[in-house]
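Only one protein chain is missing from this complex, and each of the others stays in its spot.
Let's look at chain A:
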Amino acid sequence: MYRVVRNNIIEFTGIMLIVLALLLLSFSTSFKLSFDIPPSLLNLNTIFLSILIEALPFVLIGVLIAGVIQIFVTEEHIQRWIPKNKVLAIIMSCIIGALFPACECGIVPIVRRLVGKGVPIHAAIGFMLTGPLINPIVIASTYMAFGNDFKIAGLRMGLGFFVALMVALFVSVIFKGKQLKSPIHTSTSQTRSKKESLSTRFWSMLTHSIDEFFDMGKYLVMGAFLAAFVQTYLPAKALLEAGSGTVSSLSVMMGLAYVLSLCSEADAFIGASFSNIFPTSAILGFLIFGPMMDLKNTLMMLSVFRMKFVIGVLALIISIIFMTIMLVQSFI
């Protein structure tokens, strides 16, 4: 009885929503603004939407994959493979992170759970840094964003991996213990999910993807809008002057990567839009720093880890990326 009612209600609601959307559509096509909008605002809007439209497919693929991982891969699988030796553990965790297609939006809670379950902190950091940076979607989007050329994508992955290794090594020397703000309670019931049927798990994977989309959607929209705003109102000449030298241009781009807090699946397109203003080394700084740590990510980490630890990791990441890029910039 309930089921019949429920099914009908769902269909009814769905149809109502579709009708509402179609009404909106017909309203928008006949809609004329009663006042004139300055052309610069229309430019801003066009650029803003175009960044979003270009990024959305990648974000959707990203949240779907994140959903799959959240449901089908347990932390135990990963934990089992981490060796006792520190250096080996770091290399291992960086490789696992590289194979694990996470988004930086979702990786902080995963890392927290890993640490709570006894994964050493340096391994968790290695995993956190390579997870969002090195994965098929990021490679694909970087490859496409830079005119279907593999050079930037390859450099991004290679240098990023190196930076992650170095940061994790330093963390293993400097920080001990779990560094968590408060110990999390690991619940005892871990068997239920295995009993669930495949279809239930598949379904929850899809709903999880939706939640993930709404979680990061707002950051994506804000990032796209800020980027569009910069493009419409900030004259490139000012940027050219601010970033004429290698050091200053790298600083400008890394600062931008931090403030924009873009999703690693979409930031390649925004990085590419600066490619005729800044040298390749600065763009690389943007592409490597962004996924590892940004404003949004820092906030999320502060809610999990101790303040001292978060600032320490941030300083390590910044200085190591900076030095690495300064060292290799003459070769690229």
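What we mean here is this: contacts are C-beta pairs under 8 Å (C-beta built on N, C-alpha and C of every residue); 3 or more make two chains touch, one makes a residue touch a chain; residues count from 1.
Following the convention adopted for this analysis, contacts and distances are computed from a predicted model.
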Any idea which of "ABC transporter substrate-binding protein", "Membrane protein", "Circadian clock protein KaiB" or "Acetyl-CoA carboxylase biotin carboxyl carrier protein subunit" UniProt assigns to the chain that's been left out?
-> "Membrane protein"
Of A:174, A:210 or A:327, the residue in touch with the unshown chain | A:210
Out of A:89, A:272, A:288 or A:301, which is the one that touches the chain we can't see?
-> A:272
Just the residue numbers, please: which parts of chain A touch the chain that's not shown?
-> 2, 5-6, 9-10, 13-14, 17-18, 20-22, 24-25, 28-29, 31, 33, 37, 39-40, 42-43, 45-54, 56-57, 60, 64, 70-71, 108-109, 112-113, 116, 144-152, 184-187, 189-193, 196, 200-201, 203-215, 217-218, 221-222, 224-225, 227-228, 231-237, 240, 269-270, 272-273, 275-277, 280, 283
